[in-house]
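Here the complex is missing a single protein chain, while all its other protein chains stay put.
Our next item is subunit A:
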Amino acid sequence: MSNQQTSPSKGIKELRLPISRVKTIMKSSPQVEAIGQDCLFLVAKATELFVHYLSEESHQKSNKAGNLEYKHLAEVVQTNETLEFLREIMPRKITVRQFKEMIDDKNSESSSDSDTDSQSDSDSNSDSDDKVENSSDSSHNDNDKKNGNNSLEDSSKDESEEETKP
């Protein structure tokens, strides 16, 4: 009798990820209405395989170094086609110097565009700056509304943005 009771649960026990947590994450997607038992099991299993694959792949890319670091993962994510969906949440890290250079490049580009305007009238220039800020703000709000349902992706995006600005 005891043997019979342990064998059916073996299939679930071979999973390491908590099935309830996987379900919570799946349900956080607003389009999903109902999830079958076998679907839930397979998603959990697939996620385990995915974690295995991502770590193995990153380790190989790192020339089998003695440690696995974020930069190895980011490198694989940025170069591997099938991992494209992670590109936004796992950007390559850059140094402060690189970041400053990027900002300088951007500034020099935009200033060369509006060179004539800024010299002719300072008032009109500040006006146009305000407009630009407003429009970008409102577009941000729209994005927020669209993504508002998916709080997980939002939070991860925010964090990744912080990571790019060390």
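Rule of thumb we're sticking to: a contact is a pair of C-beta atoms (placed from the backbone, for glycine too) under 8 Å apart; a residue touches a chain by one contact, two chains touch by 3 or more; residues count from 1.
By definition in this document, contacts and distances are computed from a predicted model.
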item	value
Among "Small G protein signaling modulator 1", "Ras-related protein Rab-10", "Mini-chromosome maintenance complex-binding protein" or "DNA polymerase epsilon subunit 3", UniProt-listed name of the chain not shown	"DNA polymerase epsilon subunit 3"
Interface with the undisplayed chain - residues on subunit A	4-5, 7-12, 16-18, 21-22, 24-29, 31-39, 41-43, 45-56, 58-59, 64-70, 72-74, 77, 81-82, 85-86, 89-90, 150-153, 155-156, 159
